[in-house]
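Other chains dropped; remaining ones untouched in position.
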Amino acid sequence: MSDNSSFGSTVKFGHNVKTLFRWTGSTYRLVWKEFIIYTMAYIGLSIVYDFALDDDGKKGFEDISAYCSKYTSSLPIILLLGFFTSTSMQRWFSLVHSMPGTTRVIASFVMSIKEGQPEGYQIVEQYSRWIVLGWALTFRLICKPLKRVFPTLVSLENAGLLLPHERLQLESEIASNHPIVVVQWNLALLKRCNRQGMFMDFSDYQRNQDNLMTFKKSCGDTIKFAAKNIPFALIQAVTITVYSYGLASLMARQLTDEHTPTSFTIRYFPVLNAFQYFLYYLWLQFGRLAAYPFSDDENDIDIKRLLQAHVDDAVRWQSLYSSPGLTEQIVSH
Amino acid sequence: MSDNSSFGSTVKFGHNVKTLFRWTGSTYRLVWKEFIIYTMAYIGLSIVYDFALDDDGKKGFEDISAYCSKYTSSLPIILLLGFFTSTSMQRWFSLVHSMPGTTRVIASFVMSIKEGQPEGYQIVEQYSRWIVLGWALTFRLICKPLKRVFPTLVSLENAGLLLPHERLQLESEIASNHPIVVVQWNLALLKRCNRQGMFMDFSDYQRNQDNLMTFKKSCGDTIKFAAKNIPFALIQAVTITVYSYGLASLMARQLTDEHTPTSFTIRYFPVLNAFQYFLYYLWLQFGRLAAYPFSDDENDIDIKRLLQAHVDDAVRWQSLYSSPGLTEQIVSH
Amino acid sequence: MSDNSSFGSTVKFGHNVKTLFRWTGSTYRLVWKEFIIYTMAYIGLSIVYDFALDDDGKKGFEDISAYCSKYTSSLPIILLLGFFTSTSMQRWFSLVHSMPGTTRVIASFVMSIKEGQPEGYQIVEQYSRWIVLGWALTFRLICKPLKRVFPTLVSLENAGLLLPHERLQLESEIASNHPIVVVQWNLALLKRCNRQGMFMDFSDYQRNQDNLMTFKKSCGDTIKFAAKNIPFALIQAVTITVYSYGLASLMARQLTDEHTPTSFTIRYFPVLNAFQYFLYYLWLQFGRLAAYPFSDDENDIDIKRLLQAHVDDAVRWQSLYSSPGLTEQIVSH
């Protein structure tokens, strides 16, 4: 009934502290440029107030400060960000977990072709290459870094994913139809295999169709996700809100004539204002992720690496078809 | 364990700034008319106060302003909008992802008909046309723009989706039954194909039934979504709240006799009031989307384009049945 | 990458305004009686204060008003309502989408019976009638309006859903077992069809079992939903909170001796108090829907209409079995 006792003391003392000082992938790295600009602007305004303004100017400055203070405290910014960010992170998680995989569709095909067929290995190779090609064409539509790696169909041909005569046929279609054309090729290949009696059983013909359709739907959902995402106007509205909060918080300060340490602190160390603003700013950045999940630079490597992993896996599953090799030795040991 | 390091520095410096100045599909485009009216009304009221009212009138104006200020700060509007909008956007996302597709049901049928049948191609064409017809009849029920494109069954006949004798039979039924009647035709077609031994295997007869039933359920769920959506009274309540907030915020202002720059700003540049109101107003608009996902003008093109895509795909899958063509050449290369 | 541009300008200028003045299914219709009572009580109390109380009484009245003001502003009512209503609306949506359907289970049976069987049509009719009967018996348990239409098994017999000798057997069981008994009949019918070789293929025997079991589970889930719903104590707690807020807000007012227009407004036009209260009140009503999804009067027609739709559909699917009729002509055109 209660294994959950162990749940309580999960985090060791001091573990959190280590979290605070990590730089890689950190909060600090994310905001340090903006932070320097913000701080300099804040201090600059304080210098203007202290040294450049006469009494009338100071009065006006104080009025505007008070107005900005009211403004920053009235904006219902945290709830806005909360709803926006939790919605968009949920979408990001669901995207990550629904991205199309190639394992099942390839392995299932390889396992269902009769052994020792004359063209067997070529067909297995063709089918799995087309699956990986379909994956690459899908992400080329929605992921700028991959588009940069494969700007044209020729570059895909050079990478060995596409043959020249295949490229010619693809070029007669618009880019958004490319993945579906490749699925069509695979369906035709399935039909041919069935016609030539290459499947172990007729039901394999059907199973491979189903797997291919699931793969197609998964590609389509990923494209749909990128196209019908968080509406731009919403992202813009939240961005405007956070930035205008930032601008107002630059001015928002309690100014007094006294020259106490506190008043000096308030003027030259914008801890509270900066902290709140950068909290909102970070929150906004997390929320933006769902809108552009594939377009950031550092993920570049990721998507390319992912494609490489799919290529490697395809080779691995193809080897299941080939004559007894290492794997076979393992099995019959 | 931690690829997530890359996650942190997703957004490049300055990237947000670009977001602020985009016009297409922007926040600005969404509210600029309302914004002009709001600002003019606000300034108009200030002019009335400054130049048209005597002292008693000013006193009354100030009283009402104070009351409106209290009103706007008491309304729990942001939470109301938060719950409303997150509920309704979730529904919108789930709708987008559950809209019926035609690929699986058509492709699966084409793949399961024996090659070289006398009427084979006609039957494949008939089946896939009826699937697309079912899709169109479904969205005609719930999507005003599509209804405008196809106001009558004759217009569908002109578009080549319906044959004259089919239209006659559809006309004997009420519109909400049209999609189900077309599903019934397809079931009868499946039965006939089975009777004439056109399926490669008996199990194909069953698989196509299952795919058809899934298609039918998906159409039904889409209609149900449009019919049993966010209740109108709830949308109205939220709309009333936002508008009454807007009216109150037109009057809500701190009025003083002093003629400082600040007091002038407050009277003639309604930054704070307008900002808050339009934030709420935008939030409301996003929430309304779920209630009328198919009725807006700009999506017109979308649904029509979507229908065209389904028609194109249907042709594509049909071609899988035909005698060796381009696809076949690709496959046997 | 960004079809979402179209998403932004979804709502046309002035569209919201139309929303405000609709009466059917509106907010106004939902609260007008309560609103009149509330307003009269509020004004009544103001009259008492202005004309019926002496100075001591006025002092006490002011004290109580101040206390009530504090009370209304301290109650964390909006968050309470927010969590309650979003939970309960989610459940309502999930109920609407998981209600049992009859199409798949009936159509699949009809399609799987060999044509030209001696008793074929009778069996198809019997099976589909029992499915609709199971649906009706399920909703009779949880939906008061349907219970009112079919108070006894005899009424179901009169409606043609039940035969006399079937009714006799049902009457020997408690009402909550009725749906499961009917499922049992259908299972026995499937067995008999299999014994007599009426299925096209043995696998049809299994598929129909699976469909029947899915139908049974769906009925059971609907009953479970009605029985294990939002706990009554929670609904009561939220209701108490809203009503006590309403009572306190009747008294809560800032009273001053001055006779300015504002003070008159506050006393005789309870805009702010009433607005907040009815916002909460409406919010509560939406939340209550999940608790009693089948018991309201206006939905009466809905459930009865739904049953009629299931009956009509059953007839439609049965016609797939019969000799070539209209459908057949359509197909073989």
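Going in written order, the chains are labelled A, B and C, and every chain counts its residues from 1.
Following the convention adopted for this analysis, contacts are C-beta pairs under 8 Å (C-beta built on N, C-alpha and C of every residue); 3 or more make two chains touch, one makes a residue touch a chain.
This one's a predicted model, so the numbers in the text were calculated from it and none came from an experiment.
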Number of copies constituting the complete assembly, 3 shown: 5
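Going forward, only the chains that are shown with their structure count from here on.
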Fitted rotation between chain A and its twin chain B in degrees, CA, nearest 5: 70
Centre-to-centre distance between chain C and chain A (centres being mean Cα positions), rounded to whole Å: 39
Chain B residues counted as touching two or more neighbouring chains: 25-27, 29-30, 79, 82, 86, 203, 289
Partner chain A, residues of chain B touching it in the complex: 2-13, 16, 19-20, 22, 25-27, 29-30, 73, 78-79, 82, 85-86, 89-90, 93, 96-97, 101, 103-104, 107-108, 111-112, 115, 200-201, 203-204, 207, 260-262, 265-266, 271-272, 275-276, 279, 282-283, 286, 289, 313, 316-317, 319-320, 326-333
Interface residues, chain B side, partner chain C - complex: 24-27, 29-30, 33-34, 59-60, 63-64, 66-67, 70-71, 74-76, 79-80, 82-83, 86-87, 91, 126, 163, 165-166, 169, 180-181, 184-185, 187-192, 194-195, 202-203, 205-206, 209, 213, 216-217, 220-221, 224, 228, 231-237, 239-241, 243-244, 284-285, 288-289, 292, 296-299, 301-302
